[in-house]
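For this depiction, one protein chain was excluded, whereas all remaining protein chains were kept in their positions.
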Amino acid sequence: MIAEAGLAALWLAAALAALQLALACGLGGEQGKSIRAVRAVAVAQGLITLLAFAALIELFLRSDMSVLLVAENSHSRKPWLYKFAGTWGNHEGSMLLWVTVLAVAGAIVALFERRLDHKTLGASLGAQASLALGFFAFLLIASNPFERLDPAPLDGRGLNPLLQDPGLAFHPPTLYLGYVGLSVAFSLAVGGLIRGNVGPAIARAMRPWVLGAWVLLTLGITAGSYWAYYELGWGGWWFWDPVENASLMPWLAATALLHSVNVLAGRGGLRAWTMMLALVAFSMSMIGTFLVRSGILTSVHSFAVDPLRGTFILALLALYIGAALALFGLRIAHVKEGAPFEIVSREGGLVANNLLLSVILGIVFVGTLYPLVAEALSGEKLSVGPPYFNSVASPLALVLAALMLIAPQLKWRRDAKPILPRLAPGLLVATAVLIGTILLAPGIGILPRFGLMIGAALLPASLLPLVGRSLRRTPLPIWGMALAHFGVAVAILGMASDSAFTQEKLTAARPGDRVEIGPWLVEFRQVLPLAGPNWTALEAELRASRGSGVAVLRPQSRYFVDPPTTTNEAAIDTSWNGQLYAVLGEPSDQGRWQLRLWWKPFVTLIWLGGFLIALGGSLALLGRVFRRRSHGFYRAEASE
Amino acid sequence: MNRLTRFLPLFILFAFVGAVAWRLSSPADEKIQSKMIGRAVPAFTLASAVPGKPGLSSKDLASGSPRMVNVFASWCVPCIAEAPLLAELKARGVAIDAIAVRDRPEDVAQFLAERGDPFMRIGADPESRAQLALGSSGVPETFIIDGKGVIRYQHMGPIEPGDVSALIKQWEEAR
Partner (left out) sequence: MRVILTLLLLFASPALADSSLPPARWANEQLPDPAQEARAKALMEELRCLVCQGQSIADSNAELAGDMRALVRQRIAAGESPDQVRAWLIERYGDWVSYRPPVEPLTWPLWAAPLLLVLAGAWLLRKRLVRRRG
């Protein structure tokens, strides 16, 4: 019953999306009446899609095995949290989540966007509806989550223990909210281009969505990186794997867009660039979802590999992105640009920021797809991995970070004051770090050294915009900016430190052996068998001591029976200045055990920084959403 | 912004869709072919994998007449399926040597006892060195090497009934 109701809700929502599109197209004539109709239909579409999603959740929670999706991905003995999360732990369920966010986002815009003129709003809601239509079609035709299974099995297939992790419960929804949140920026840009209304109004409508989506993407990617680092046991936190790149590209576009949209909202400049970025950001979300589900790129992370479904998504993608880019090409000539500004100005800094982020985005795009294109053209197989991306993207990212030392302090339009005095604190710190690292750590590479220098310099420099202000009356968005930039500095320091100072020890040890790593003396005590609810394990006991502190680590080699799998549960000890990371390997002959140990100084700064960036963005978002007056904060600043 | 610039992103999209559509229509072949085909067999010497059988060295593979080298292991499941087909090839006059990868003598002996023994020589490759030197990336694989010691052909995966005639043809051409 519920399954059929869910499916019916999906069909109804799809019909409402079609109706919304039709109404929006017919909006050319009357004003007030029709927009109310479009708003109402959009809200209804959002609610009904939400109902469909709720139906699927109910089926999973109740473990209704007569539904194919539940039977294949769930099991009655799973804890309820993982039954709940299992709803989106599969292709069909995650696509339904995608479509639900798309529809609900449209509903929220329809309900709460009151400042935008009605014709532009109508065109944007029409664009959102057409996005929804395509994905509804994909769900209903090629990925029906509510398909029945007859006869229903007694229980499901999905007791896979690897599925039962809190990270899996929260990681996909966070990312999806981010990816699909960018659809609003896309639709608003399309609406603005159709109406020729590309100006501060569109930017102000877009801004909270861009901020919100970006914050969620930042959190999702940060969490994903930490989770992979923690779970996979090789001590790495980013591999430039195609699926990782697919999640990074929308984030890069969204970061550039978020800076650009502020310029358009407050100063009326960068119109073409902002519209292009708005289109590109959600395009990257769609491309990312396609790459990950179609199976055309080999990745450790790819899931739901199905070329047929991949082709469907490719067709949708080509249609939407093609139409949007064609629209851009045709209409952008009619958009009047704002006044030009000098290179040395806040606009100039933001333009440089956009340029660098777009170049990095281009590099990740080219690098990810190059093996495919090269093979198509020449038949040769090649691999493009970390050596390429690290050597090419990291220097550009450092240049961008160096730019952040001064750009937020520049005046709008034209800054004639000398730069050097304002750069001085940052330069001093950088020089001190340079000398310090040359003396204390001469062997580290150039890139990590510059990373340490720039990261350290950016720590105080990011807070400079707050200096000399009445802190209580400083608008939240400025606090947010300072905190986010501070977070960038923290993350860079973590990455550089991990790159420069990580030590690794591999040993075949007998109980009683001691190993030195970094400041630690690690004693391998014993290996004991252990049993859990559905696994058995061998657990090693390691006592690590340094100076005063002692840490006990218990890495495990875990064996599951159903399905037969072995996993390594790494043991991590986190202290103020780094993490000690231990993995238990195979027993070798003569009673020895493979042990892999890492000492990673300050590595947690990477994810702490990511979290601070997201927190800064949230502050800015709060400041925007709850502001009473509608003047841009930049205008207030310009008068200072 | 001139016409080229305005529509440049659209052109990039077309290129992307084209490349991706190509890949969807001709799915990637996951196998990594050896690049040593057409080149001389790299020098190697392997001890005997089983008592009673000689070991294998690269000199044995430049003996004047072509030889087939089967890279296998006792723990390799598809190797069981291809054993009768190797016997058939031997019956049709193909001279077959083998490299046993990551194997113990007793396990190899048992495998040969159970599945038949079409090999003249079997070299033991406990650390996959010879396998890597040949550019082989898994088991089972079968190479055809001509009388001058040049690698002429690589068959990846188990030999299936449909492959026998192709292999015989390659064998004849290597003479």
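By written order: A and B. Residues from 1 in each chain.
The rule is simple: a residue touches a chain if its C-beta (ideal position, glycine included) is under 8 Å from a C-beta of that chain, and two chains touch if they have at least 3 such contacts.
Since the structure is predicted, the reported quantities are computational estimates derived from the model, not experimental observations.
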{"item": "Hidden-chain contact residue, picked from the options A:186, A:341, A:479 or A:520", "value": "A:341"}
{"item": "Hidden partner chain, touching residue among A:165, A:513, A:541 or A:573", "value": "A:165"}
{"item": "Chain not shown: contacting residue from A:89, A:208 or A:266", "value": "A:89"}
{"item": "On subunit B, residues whose C-beta touches the chain left out of the figure", "value": "1, 5, 32-36, 73, 75-78, 101-104, 107, 126-129, 131-135, 137-139"}
{"item": "Contacts of subunit A with the absent chain, listed as residue ranges", "value": "89-90, 94, 160, 162-163, 165, 167-168, 172, 224, 227-228, 231-232, 234, 236, 239, 241-243, 270, 298-303, 337, 340-344, 348, 351, 355, 358-359, 362-363, 366-367, 370, 374, 378, 380-388, 392, 396, 414, 416, 504-508, 563-568, 585-586, 588-589, 594"}
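In this text, only the chains that are shown with their structure count from here on.
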{"item": "Rounded Å distance, subunit A centre to subunit B centre (Cα mean)", "value": "43"}
{"item": "List of subunit B residues in touch with subunit A within their complex", "value": "1, 3, 6-7, 9-10, 13-17, 19-24, 27-28, 30, 32"}
{"item": "Complex contact set, residues of subunit A against subunit B", "value": "272, 276, 279-280, 287, 290, 294-296, 298, 307, 310-311, 314, 317-318, 321-322, 325-326, 328-330, 332-333, 369, 372-373, 375-376, 381"}
